[in-house]
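Heads up, one of the protein chains got dropped from this complex, but the rest are sitting where they should.
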Amino acid sequence: MGSFIEVVLGGLMAGVLYSLVALGFVLIYKASGVFNFSQGAMVLLAALAFARFSEVMPMPVAFLLAATMMVALAFAVEWLVLRRLVNQDGIVLFLATFGITYFIEGLGPQLFGDNIYRIDLGMPKEPKIILENMFEGGLLINLEDLIAAVVAGLLVAFLALFFQKTATGRALRAVADDHQAAQSVGIPLNRIWVIVWSVSGFVALVAGMIWGSKLGVQFSLVLIALKAIPVVILGGFTSIPGAIVGGLIIGVGEKIAEVYLGPIIGGGIENWFAYMLALVFLLVRPEGLFGERHIDRV
Amino acid sequence: MSAVAAVNAAVVAPSRGIGEVILALENISLAFGGVQALADISFDVREHEIRAIIGPNGAGKSSMLNVINGVYHPQQGTIYFKGEKRHRMEPHKVASQGVARTFQNIALFKGMSVLDNLMTGRSLMMKTGILQQALYWGATQREELAHRAKVEEIIDFLEIQSIRKTQVGRLPYGLQKRVELGRALAAEPTLLLLDEPMAGMNVEEKQDMCRFVLDVNGEFGTTIVLIEHDMGVVMDISDRVVVLDYGRKIGDGLPDDVRNNQAVIDAYLGVKH
Partner (left out) sequence: MFYRENGQFKTTYQADQAMLPIAQDRAFMVAVLLVAFVAVPLLADEYLFRAILIPFLILALAALGLNLLVGYCGQISLGTGGFMMVGAYAAYNLALRVPDLNMLVVFILAGLITTVVGMLFGIPSLRIKGLYLAVATLAAQFFLDWLFSRVKWFTHDSSSGSVSAPDLVVFGFKWDAPVEKYLFVLSTVVLFTLIARNLTRSHIGRSWMATRDMDVAAEIIGIRPVYAKLTAFAVSSFFIGIAGALWAFVHLGSWEPLAFDVNRSFSLLFMVIIGGLGSLLGAFLGAAFIVILPLLLNQLPHWLGIPVSTATAAHFESMIFGALIIFFLIVEPHGLARLWAIAKEKLRLWPFPH
């Protein structure tokens, strides 16, 4: 029983990290109707920047510098890409983010190097054993993951409040609905997009720091983005709490499938389990657990 | 008499006699979530007639056409078509029974040419299989040419020869509406549903459209159900009229009777219910 709970806990922790990346997706989609495929590349870029900056300067400074860089990226994306594709089909914008992905995947390593870099956030690396009196041998948990979970939770709470309660949040939701309509009521599209991509960039930075600290900063971070897509499908494209719930479900589901199904049908299930789960959802409930239903009028 | 009607009265083709009931709707009720779009509506349509459905915006007219079409399925009520009770049917099945329609917001295939759009109207009559089409020369080519000939007749009828190869998305609004009518006609329907065919047109374009509608009814004998806001057009080309308001039927009969019906007048003038 103890080991099952450990697997679940491990899955929950991984899930929280997926959610951090998925959060970036949801923000941009919620506020501009664009599905940002380059979120993973942004995580990598932010992590690389932070890792290299912190080699030569104290961490808070490195953090600020990296955050500034992500804001600059947001400006660049808005000016070079989004502004030129106003009111195009959603699929065109989605494909444009592919272009951004390739660009960042080249730019990041070019600016900051190809090697694997370490991020040391000063977090405790050794796992702790807890609840020794409830379970035999106690449960092994990772303090690092726990801190990550708390950080993610705080971010989510803050962002959810922001979208619901503030005027800017309302403007962001209007833009997601209809670019031209939002413009016609005086919402400054360009500024909104810069804001949203900056916030998303900031979330990517936090995600990058945590993932980087755990795995080391390397190219495979980009692949995490591919995992985050099913998370968003499960949670709903427009739901911030959905990103968290979806991430947890995927994280736990993956781990359980790998540990318990793996030996039966061969390992490596983790590669496609999330997608199969997403596929099921797409057929049964495409708007996800918390998303909004989209109705086509004839 | 309005100007439009005066012109049309002069050129209207002799119409066939109005026949038996071809479409009967009994106690149709349709709701979406909390909204009652149609409430207990019953009326019939006779063969070869032009039946107009009128009413203020939001009265449920388009929903009514969607029900006839099979796009919406009413929670209650029965539909009889050509004498037979119709069970819940998907739109393509309804189309195969001889029902065609046009749409309020033009539902043409914008990426295709006028000719191709009209040819899609013949889809139900095209029978060759994939392998034959992959080869093309032979059965498929013969079929394509036969249907092309028929479609060209419609192109002549609607006077759109000069734009037959133009991509539909590039045509002005009035011509798009005409092409949409052409696509509906290509299916050689028994029952034609027209959803605001004259919306957004100037007087000249309306005259042309009226002429086409009357000719379709006169020459081909097609039964027409028509939603229209222009009262002049409705009063002068339709044989009978149904009036809807807030999803309920408030008038049904000859144009003049309906015009003088107090309930109808109130609905249009916005008297409080």
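We just call them A and B in the order they show up, numbering each chain from 1.
Assume a contact is a pair of C-beta atoms (placed from the backbone, for glycine too) under 8 Å apart; a residue touches a chain by one contact, two chains touch by 3 or more.
Treat the numbers as computed from the prediction; the structure is a model and nothing was measured.
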Of B:78, B:120, B:166 or B:261, the residue touching the omitted chain is B:120
Candidate in contact with the missing chain, chosen from B:26, B:144 or B:230: B:144
Of B:48, B:61 or B:183, which residue touches the hidden chain? B:183
In the full complex, chain B touches the hidden chain through residues 69-71, 90-92, 95-96, 100-101, 103, 107-112, 116, 119-124, 126, 128, 130, 133-136, 140-141, 144-145, 148-149, 152, 183-184, 187
Quickly run down the residues of chain A that touch the omitted chain. 35, 80-81, 84-85, 88, 90-92, 94-96, 98-107, 109-110, 114, 226, 229-230, 233, 265-269, 271-272, 275-276, 278-279, 282-283, 286, 296, 298
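Here is the rule we go by: only the chains that are shown with their structure count from here on.
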If you average the CA atoms of chain A and of chain B, how many Å lie between those two points? 50
